[in-house]
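Sharing a structure below in structure tokens format, with a few things to ask.
Removed from the display is one protein chain of the complex; every other protein chain stays in position.
Residue numbering begins at 1 within each chain, and the chains themselves are lettered A, B and C in the order written.
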Amino acid sequence: MSTVDEIAPIVVHDSARASRRERLRLVLRSRTFLVGAVIVGFWVFCALFGPAVVPDDPYADDILNRLQPPSSEHWFGTDRLGRDVFSRVIVGARDILIVATLATVLGTLLGTALGLVTGYFRGLTDEAIMRVVDAFLAIPIVVIGLLALTALGPSRVTVVLVIGIVFTPIIARTVRAAVLSERELEYVEAARLRNEHAPYVLFGEILPNVLGPVLVEFTVRLGYAIFAIATLSFLGFGIQPPAPDWGLQIFEHYGLLGAGDWWPTLFPALAIATLVVGVNLIADGLTQAFER
Amino acid sequence: MSAVAASVTAPPALELDDLSVAFRVRGRWRRVLRGVSLTIAPGESYGLVGESGCGKSTTALAVMRYLPRNGRVTGGSIHVAGADLLAMSEREVLRYRSRSVSMVYQNPGAALNPSLRVGEQVAEAFEVAGASRQEALERAREMLARVQIADAARVMRRYPHQLSGGMQQRALIAMALASDPALLVLDEPTTGLDATVEAEVLDLIAGLRAELGTSILFISHNLAVVRRMCERVGVLYAGRLVEEGRANELFHDPRHPYTVGLLRCLPRGGVSKGERPLDTIPGLLPELGAELPGCVFADRCGLVRDVCRQEEPPLYPVARGRTSRCHFWQEAHELPFTAETRTAPSARTGRGGPVLAVADASKTFRQEGQDVHALAGVSLAVGPGETLGLVGESGSGKTTLARVLLGLTAPDQGTIVELDGQVLGGTLGERGTEEVRALQIVFQNPDSALNRRFSARRILARALTKLVGLEGRRRSERVLELARSVRFDERLLGARPVQLSGGLKQRVAIARAFAGDPRVVVCDEPTSALDVSVQAAILNLLVELQGKQGVSYLFISHDLGVVRYLADRIAVLYLGRVMEVGDAATVFAAPHHPYTEALVSAVPAFEGEGRPRIRLEGEIPSAAEPPSGCVFHTRCPRKLGEICEREEPPLAEVEPGHLLRCHIPLEELRLVQATPPPNQPRSP
Amino acid sequence: MDARQHRLDEVRRERSEVENHLIDELSAGKISRREFVRRGTVLGLSLPALSFIASACGGDDDDGAATGATETTGGAQAGGTLRTALISPAGALDPLTVGDEGGLATLGQSGEYLAWSDDELMLQPRIAESWEPNEDGSVWTFAIRQGVTFHDGTPLTAEDVVATMEFHLGNESNALSALGGVLSAGNTRLVDETTVEFTLDAPNGNFPYLVSSDNYNLIILPKTYRGDWEKTFIGTGPWKLETYTPEEGVTYVKNPDYWDTSRMPLADKNEVKYYEDEQARVIALQGGEVDVVSNFSVAGGGALLDDPSFTIIELRASQHRKVHMRTDMEPFTDKRVRQAMALAVDRQALVDGLFEGRADLGNDSPFAPVFPSTDPSVPQREQDLDQARQLLEAAGMGDGFNVKLESWQGFEIPDLAVLLQNAWEEIGVTVELQITDDGAYYGDFTYGSSRWLDSPFGITDWGHRGVPNVFLSSALGSKGPWNAPHFKNPTFDQLLSDYVAAFDLDAQRAAAKQIQELLLEETPAIFPYFYFHLAATKNVEGVEPTGMGHFDLSQAGFTT
Partner (left out) sequence: MGRFILRRIALALITLWLLSVIVFVACEVMPGDVARSILGPTAAPETVEALNEELGTDRPVVVRYADWMAGIFQGDLGESHAFRRPVDEMIWPALWNSAKLAFLAFLLVVPLGIVGGVIAALHEGRAADRAISVGGLSAAAIPDFVWAVVTILVFGIWLEILPVTAQAPPGASFLTRVEYLILPALCLVFVLFGYLARMARAGTTEALDSDYTRTAVLKGLPRRTVIRRHVLRNSLLPTIAVVATQTGYLIGGLVAIELIFNYPGIGRLIVRAADQKDFPLLQGTVLVIGVVYLLATLVADLAYAYLNPRIRYGAAM
């Protein structure tokens, strides 16, 4: 055979970077993703540099100038202790982002591991674990959060643990579904045919292929985590005053809406909404890119 | 109704004039069809062939005026039965689809609505054409009977998933014929069906055409099928019609280098690996929408000259009714062979004991509360350097047997797998590294067989580490050697599977299988996902590797041509049982098992038009409830009688090296198989 | 004037020593007419007699008829269904165990007490017609009203009163938080059909308050009562149970057989709706779901306060927040540190900011300005950061220190905590907040298993009491069960028993002054303010709430 047949005349872009770059390009071309990234980027900036850039000390009260409507001095007005709502909203991004991210990371790590194991081994282990997962899913997340926070006392660590653990089965389900279809692919058997141990097959071979769904799931869950954390602090669990937590701010002020003092409620509510929408837009953009 | 008579006055069933179609991909319009012109006369059957990606299906969709959202006709015209398709309003298009043209597609399972009963779906087609509901149902039943669905009334009440693939395709054909269309478009209608089923569907289409005089646009990658079904053929390459002519002339005397190459790639005419390697077409199809100033085939053509790259060849009239888009069509048949005559072996290296032997292999799956006997007492042996071909319809147990041998599936108790006389554990966990590396596999689909996250280098390196224990420099060197041995350009080692063509991917998979110097490699349909030109290259490679390394193959394929080319011996499986084993030539030629006979006769061939078709009744029975006696008796065209139902015949050595599982004595088989079978068929 | 003097003398003749002393104080101008009436009711003088004496003595009328915004019922019309938003009871409705506002306000609708401690902290006779102490106030005799019937038609007798008292005294009732150490089981004696005599563990000048509505568990029950109050809502009050849906509310109909015809309900029905949340109650009134909202806060009810279409009922009360500092634990063992902490607080700003002025300044003792016995001459503690810093310096804490302040998520406590945190930051004290739920903060209510009682530094909410006795003895006395500051001061204990035993206002005030001064000096706790009790109505008049959280709807009716 003299000719090296069917070597691609196409320039096989000479590295794996190319496909990553291709995916990145797809993601970046998605307007949904970009809008989401800008929103989330803004809040991340606030979380990182908020305390340095805000006009006022978010904790300093001025009780005699309470509930001032928005003005050039206080862009978002003042709250019921006379604190600057704008500063509190900006600075408030840090806590919720850290807590939500940690919780989601925890849930994603545990859930991915659990999903890999159950999806790969199937059989009795899988059945048993999935039943436990089902049982967990039967209780709404807020109720679980509420129980745990009452039992263990409110603290950020508890919030991270609770949400992380509640997310674990949900993420495990998604990962499991991905693994179930992945394990039918022959490369898994090829791995077995060179005597690979199960952990390597799981984490070395299958995991890289389900990272897409995992990443999407992570973003989606991040949105839910923000939602759940805000709900828990709204219910008075989880975060200590005088933290400029958004849910707490809404809880502290929504009763004043009737009196026409809408600003201390509206701005944190908008903050939650924009952040969750932003995260969801990113998730959407990623989903589109990975489904292609 | 005579097709010939109609053609005198009627306008052509289909007339494409300089049709160009482009798709918008990643923000750019890319040309997919480049000025295709063709005409199908009323009642004529026209075949469109070419490798994947050349624009066959796009042509079909354009004819249905159903291009995807990102596609559009950029030039030319389409006339169906005289009507200008591109000028039609939406309303007219509806009428056009319901009255003038119908289409049948690949993958019938997906083309039927899963939540509607089959009868309703077929009847719907009559309703659109103007029948009342009641009338439509009645005519649907008739039409289903006409496509040889025995119990039409019952089938109408079924949901699609309750029908087999062949039945589904029949229903779709019935639906397509409902409007009594001027043109029937068939897009790979039998791809994915078993050879026996394919043969029946093709028979059906041929029969209906003779009966109804419908014009047909038949699209297929399978040259033999087109040869059998069509009067005229067009060869499509990169969106260009490169050659056109009457089927028998074109296949007999191709006048375009591409056609010539395609035909040379096919293992046919009983040729085997020992005689000569298959020819291939080097290179790849140009990228979608690439600018091709000269001949579209120039980059891959062995006859290429400067003019080819600069000047687009016109359609040269070659003979009456024949055209070729090649500047040098006169020389087409002089296209140089890419492969040299093989110097090398093919002969089985050394006799001696078998490398791999399996005795009494059984495998029972538990499914929906039933025991499914996928394998029932299979005993086979593979000699050193030998290729054992494994054939049979889907569901016959080929793949299960392979998996049992490899240790991927634990067999039932009593199964004995021996490697060089040593008994192997049932599962991989019970086998040592040496034993594991001795048995490897090349999977059918290289896309799923290679981890898409890893580079070719990493895939090969990992195999070397685990199977041979190589590390560092020595491993890198060995990776390069492996790549070279499968003719994989080492510059591509850093690429991930997604960046490689199907053939290249399969090379990586083969290299991986050979990383640990295996004794036996299972090849499970290794080329059925590939185009013919690539298939040829891969088959050549397998032969070459075997010659060098003395490895044995267990070669599974539904393509008897390929098996015939590659295998030294062949085992025929049916319902988890071996029906026949013997040398390739022995098995392929009569006398053979009636099942083998049917399989062989189902293959459409280029030559020897006259070979009689042996029909098989129905589908392969469920392995959960195998028939009593000889499991083949329910479909056997040569059934003796009651003994076949009562008693399972043994697998007996009827002549040296030739084993048969049949009550009919060999001599009698020799006799009857010289004549067409007795119970043959309702002629279409 | 002569005739009056004559008749006054006659009155005096029939009065005991104690009572005459009170009359003397009034005529001498030592107490206001209002305080006179209030003290008089405690001692069992009837209202007509009191008003007569008061007018006879011509006591100054400064805040004279200031009997609250609710007195007139002129505009209120009869008929209709009154709807009231009430905070959901925390548990089962059981006279023994109720300990929360929702529960006690519900008890008070159908049930009645021996006496009603009204919005002016005056006792109005109800089941008891009158009462009288012995010389030293160690034995009190109550005359039980005749002609009262329970809702099931059974007439009420003195036996029912004795049975009710013994039921509580023998059953670990919540009522014991006030009666503990005052009245023991078996010491309630049936004298005759109409008379009950209480023999106290020690003399107590304010005993009638302890068996009035202030001790909200003590609704008078039939002697046959054995539990299951939720099924019947049995009592003698102006409202009878129609339906009760737990968690949702109660519907009452007017009791046509009510004994006090002058207080016969105006409305036909009285619907109490339970709300989990203050905001929900406020919104309910705004949205016209209810006509009356009992007890709401300034912080949560801003919408009501700012809107003239709502009538706000404002009561000065003794409810307050107490910031305790454990006197036996660092960093608060040194009283100078405690004083510094107290001096850092700008009370006026808290009152203005948190309550829009609807609160009295606290002076670091439980003696609220609303109590007559409080001595107003004790100087008010003002914010003084310099002095606070000096005190810290002197105590060796010039660089400040870190401490954790514990409390729970309720009322304005989190806000107060934040404001205090910022205030203390000014004097270099860094405070970390730990705001939990009430369950976690109060724990088991016993030393060793309650953050309230164990934490070095905490904020506790105290409800209204008619007299400061509980605030003093239980919460600051060295043997008190709820002495969160772990304040053990013999002088205080002595002054406390003097105060409790004192009958006359002079003596009470004298003791109070000393206690107030002692607590200012020692500062075991900061009492930043005593805030007003607020209720609101829309188109309804005649609602009479009490500082305790009861509300009397008998004379309430729609104005339009």
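Observations
In the analysis below, contacts are C-beta pairs under 8 Å (C-beta built on N, C-alpha and C of every residue); 3 or more make two chains touch, one makes a residue touch a chain.
Every value quoted in this text rests on a predicted model; they were computed, and no experiment measured them.
In the full complex, the chain left out of view touches A, B, C. Of the candidate positions B:163, B:298 or B:375, contact with the unshown chain belongs to B:163. Check C:236, C:251 or C:374 against the missing chain and you find that the one touching it is C:251. Of the options B:96, B:237 or B:514, the residue whose C-beta touches the omitted chain is B:96. If you put the hidden chain back, the residue from A:30, A:104 or A:265 that touches it is A:265. Touch with the hidden chain on the side of chain A covers residues 131-132, 134-143, 146-147, 150-152, 223, 227, 230-231, 234-235, 247, 250, 254, 257-258, 262, 265, 269, 272-273, 276-277, 280-281, 284. Within the complete assembly, residues 83, 88, 90-92, 94, 97, 99, 172-174, 176-177, 180, 230, 243, 245-248, 251, 271, 273-277, 279-281, 283-284, 286-289, 437-439, 442-446, 449, 481 of chain C touch the chain that is not shown.
Considering the complete assembly, chain B touches the hidden chain via residues 64, 66, 94-99, 102-103, 105, 107, 110-116, 121, 124-125, 128-129, 158-159, 161-164, 172, 175, 179, 368-369.
One rule holds for everything that comes next: only the chains that are shown with their structure count from here on.
For the pairs A-C and A-B, the count of C-beta pairs in contact is higher at A-B.
Our note on geometry: chain A versus chain B, Cα centroid distance of 47 Å, whole angstroms. Contact with two or more other chains is made by no residue of chain B. Those residues of chain C whose C-beta lies close enough to touch chain A in the complex are 278-279, 282-283, 286, 299-307, 349-350, 352-354, 409, 414-415, 417-419, 421-422, 433-437, 439-440.
In the complex of the two chains, the chain A residues touching chain C come out as 59-61, 63-64, 66-67, 80-82, 150, 153-154, 236-237, 240-242, 252, 254-261.
Residues 1-10, 12-16, 18-19, 185-187, 189-196, 205, 208-209 of chain A touch chain B in their complex.
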